[in-house]
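Input: a single structure, listed below in C-alpha cells.
A single protein chain has been omitted; all remaining protein chains appear in their positions.
Moving on, here comes chain A:
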Amino acid sequence: MSVLPNQQEQVTLDTFMRGLWEENPVFVMLLGLCPVLAVTNSTMNAIAMGLATLFVLVASSTLVSLLRKMIPKQVRIATYIIIIATFVTIVDYVIQAISLDLYNALGAFIQLIVANCVILGRAEAYASKQKVSASIINAIGMGVGFTIALLCLGTVRELLGAGTILGYQIFSSNFEPWVVMILPPGGFFVLGAWLLLFEYLKQRKEQKLLAAEGATTNGS
C-alpha cells in the first residue's frame, strides 16, 4: 500500500477523541483484552498497567512514525515488534525500580505488553502512514482510552470484590465482599456488563432518533 500525500490526516480534536470513545480499543474494538481482564482486580494495578501501556504506545508510535519512510515494507512487522519490545523492556525495569510489590502484582503482564494487539495495530494502521504529530496525538488518545477502560473495570471489581477503592474502605464493615469479582470470572462478568450498558445506551439513542424521525414525517 503506497500512501499518497493527500491521505495525510489533519490534526484535529477528533484525532485525539477517537481513541476515547468512537474507537475505544477495549469497549469498541475488543483488542488487548488480556491485560484488561487479568490485572484489573484492583484499581492501583489498573492505573499502573494503563500508564505503562500509554507510555509504550506513545513512544513506539512516535518512533515508527519517524522511521516510516526508512522501514522496508517486507520486514515492517518485525521492526515494529523490536521497537515495541525495546520500550517494554524500559518500562519493565522502571516499574521494578519504583515498586517491587506492584511489579509482582502485575506479574508477566508488563512484559506481555509486547503482544498487546492495540499497540501493534496502531503502528501498522496509523503511525506507519501519518505524520509524527498526528501519530503522537492519536496514540495518546488510544492510550488514555485504554487506561479509562482499565479503570472502569478496576474500580468496579475492587469495590464489589473487596469493598474498597485504592485501598480505602468505601462500604461499611457489614458489607460481605463478592469474592467472585476478584477472581477470574468476575473480570468477564464486569466487562460483559460494561459492554451491555454501552450497547443498551446505543440502541436507546437509535430508537429515539427513529422516533423523532417518525414524528417529523407524520407531522408534515
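Worth a mention:
In the analysis below, a residue touches a chain if its C-beta (ideal position, glycine included) is under 8 Å from a C-beta of that chain, and two chains touch if they have at least 3 such contacts; residues count from 1.
One rule holds for everything that comes next: contacts and distances are computed from a predicted model.
Among the names given as "Ion-translocating oxidoreductase complex subunit A", "Nitrite reductase (NAD(P)H) small subunit", "3-methyl-2-oxobutanoate dehydrogenase (2-methylpropanoyl-transferring)" or "Na+/H+ antiporter subunit C", UniProt records the absent chain under the name "Ion-translocating oxidoreductase complex subunit A". For the chain left out of this panel, the touching residue among A:20, A:85, A:148 or A:165 is A:85. When the missing chain is restored to the complex, the residue among A:11, A:112 or A:132 that touches it is A:112.
Across the interface with the omitted chain, chain A contributes residues 30-35, 37-38, 77-78, 81-82, 85-86, 88-89, 92-93, 108, 111-112, 114-117, 120, 180, 183-189, 191-193, 195-196, 199-200, 203.
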